[in-house]
Structures are given as structure tokens and as C-alpha cells.
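One structure, pasted below without further comment.
Right, chain A next:
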Amino acid sequence: MIEQIFFYIFAIIAVVSAIAVVTSKSPIHSAIALIITLLQVAAIFILLRSPFLAAVQVFVYVGAVVVLFLFAVMLLDLGGEKIKEQFHQQTVLGVISSVGLFVVLLFMLSRGSLTAPTGGYTEAVLAKNTEVIGKVLFTKYIYPFEVVSLLLLVALVGAVVLVLNQKGKDGV
Partner candidate 1 sequence: MPELGLIIEVVLIFIKVYIVGMILFMLPLPLTWLERKVAGRIQVRLGPHRVGPKGLLQPFADMVKLLLKEDIIPDKADRFLFKLAPLLAMIPAFAVFVAIPVGDTFTIPGIDYVFKLYISDMNVGVLYVLAIGGLGIYGIIFGGWASNSKYSLLGGLRSAAQMISYEVALSFAAIGVVMMSNSLSLVEIVKSQGGGFWNWNLFYLPVGPVWFLIFFIASLAEINRIPFDLPEDEGTLGSGFHTEYSGMRFSFFMLAEYIAMVTISVLAVVFFFGGWMPPIDPATFGIKVPAQIMSVWGIGWFIAKVVVFIYIFMWIRFTLPRYRYDQLMTIGWKILIPVSLITVLVTGLMRIFLT
Partner candidate 2 sequence: MSEKCKAKLINFVKKSVFADFIRGLYITFSYNFEGAMTLKYPDSEKWIPYRRFRGLHTLNKNSEGKELCVACELCSRACPTDCITVIPEENDAGRGIADRVAKVWEVDLTRCMFCGYCEDACPTTAVRLGREYELACTTLERGTRSRDELLLPQPVPEALTGGVVAKARFIRSADGIKVVAELGKVRQRKL
């Protein structure tokens, strides 16, 4: 009961601030709203008995990714956006795809198939949450894990190559 009340508090704040992310004019205010959203998601992870994911969420997303966003925003001096610039003549496509997404979501919700069965982990096992995640990640899901890390490596190399090419053009 108490848990549900907390869930609704976190969820409502998360949704409201997520809306604020896309509606606020100043990119810095958007970033603040994004931080609040991510913190609420972390709180929901704790309600789901997953403190490790919550800590990582705060650590990686709030602590690093949004800082990078802010760095870019401050470096490029993005001012307040105008309404016009938000739609690059893609209004029709945008409306169609978002309406489609909502229809699918509503369909799923009405059929009640958005719930998933809980795993076979008891409270006692979940106390060693980190260990469980580690074991599963490095045994059962090792293949997707490695694929993701390879993907990140490719992105990293790509970024380095782009920067190097630019340097060559300037004659540096």
C-alpha cells in the first residue's frame, strides 16, 4: 500500500518533468527537468528492489550523461527555441508516428499484456542484488553484453576518426 503511494508520487513527478523536458524553452531548464525525471526513475528502481540499477542510473545518467548534455548546451550557446524551428517540415510524419505509437500502447494496455511475470528471486536472494545481476550478466547474457560493448567501441573509434579527419583538413 505505502509502496504504491510512493510509486504514484515518483511516477507522476517523472511524467510531469518529462513533459517539461520537451516543452520548456530554455535548454538548461530542459536539462534540469531531465535530471528530475531520471532521479524519479532511479527511485522507482529502488521500489523494484534493485538498488544497484538505481545507483547506476544516478551515477551514469544523472552524474555523467546530463553533464555532457549541459557541456554541449553551454558550449554552443543555445538560446530559447522558437516554435517554428521545432518542426522541420515533418509535422505530418511526426503526427502520424506519434498517433500510431499511442494507438499501439492503448491496444496493449486494454489487453492487459503490459505486465510481466516476476522472476524467481526471493527477498533473500535480492539482498545480494549486485551479485545476482553480475552473475546473470556474465553468464546467461554474455553475448548481448559483448555485442553492446563492441557497438560502443565502434562508436568510440568512429568519433576519434571524425576528429582526426577534421584535424587533417585544417592542416594541423
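Candidate selection criterion: all candidates are chains of the complex that A comes from, given by their letters.
Just so it is clear, a contact is a pair of C-beta atoms (placed from the backbone, for glycine too) under 8 Å apart; a residue touches a chain by one contact, two chains touch by 3 or more; residues count from 1.
Computed from a predicted model, the values in this text were never measured in an experiment.
K.L.:
In this complex, work out which of 1 or 2 touches chain A.
P.N.:
Candidate touching the shown chain: 1.
K.L.:
Provide the residue numbers of chain A that touch candidate 1 in the complex, in ascending order.
P.N.:
26, 28, 32, 35, 51-52, 54-56, 58-59, 62-64, 67-68, 70-71, 74-75, 127-130
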